[in-house]
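The structure under discussion is supplied below as structure tokens; questions concerning it will follow.
Every protein chain but one is kept in place in this view of the complex.
And now, chain A:
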Amino acid sequence: MAIQSIMIINKSGGLIYNHNFIEPRGQMNSNDYLIIAGTLHSVFAIATQLTPLAVQINNKAAQNAESDVPYIAGIGVNTESKGGPRELGSFMGPDYFQESFTNWNKSGLRHMVTDDFSMFVFQSLTGLKFVLVSTNNFRSNTSVSIAENLLRKVYCVYSDYVMKDPFYSLDMPIRSELFESKVKELIDNL
């Protein structure tokens, strides 16, 4: 899929990272991006409040089964290459993880489709949001899984190259070339 951009929103709704892999057609300045991030954060919170009654009554067991994201091989990392385990930062290859994982975002905004693009949101347990915008209008569940696999990898890269940067102050914009290049690597491998 063609990735348009990746955004990271901190737990208070501020945009801390934005990178466009394809330049958008319209004119957008950095302020506009901040507003988009803030709006997304609010819409996410509103969505959690507007849960259909049927889902609220639904038992927890069914929800748990739904909230598992299957692992999809070869997303952003080339697992085919031979020559023993490779190192991906502090992670030992061939891949960052190789089993299905829990989705922490159970009732918030997860996926949005328009005629021109689709957007995926992955939220960590600490409240950090990773947003992926793709130029295709994906509607299938597989695309959500693919996006969430990719975003968890971005989270892994974030935990390595942003969290372990002694010059990074928490909740501030990310200005790290290493992080930038590792994310680009993930996207290029897609």
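Heads up, the rule we're going with is that a residue touches a chain if its C-beta (ideal position, glycine included) is under 8 Å from a C-beta of that chain, and two chains touch if they have at least 3 such contacts; residues count from 1.
FYI, contacts and distances are computed from a predicted model.
With one chain of the assembly withheld, which option in "Ribosomal RNA-processing protein 43", "Claudin domain-containing protein 1", "Trafficking protein particle complex subunit BET3" or "Origin recognition complex subunit 4" matches that chain's UniProt protein name?
Hidden chain identified via UniProt as "Trafficking protein particle complex subunit BET3".
Out of A:4, A:18, A:105 or A:134, which residue would touch the omitted chain in the full complex?
For the chain that is not drawn, the touching residue is A:105.
Give me the chain A residues in contact with the hidden chain, please.
11, 44-45, 47-48, 60-61, 63-64, 87, 89-92, 96-102, 104-109, 123-128, 152, 155-156, 158-160, 163-164, 170
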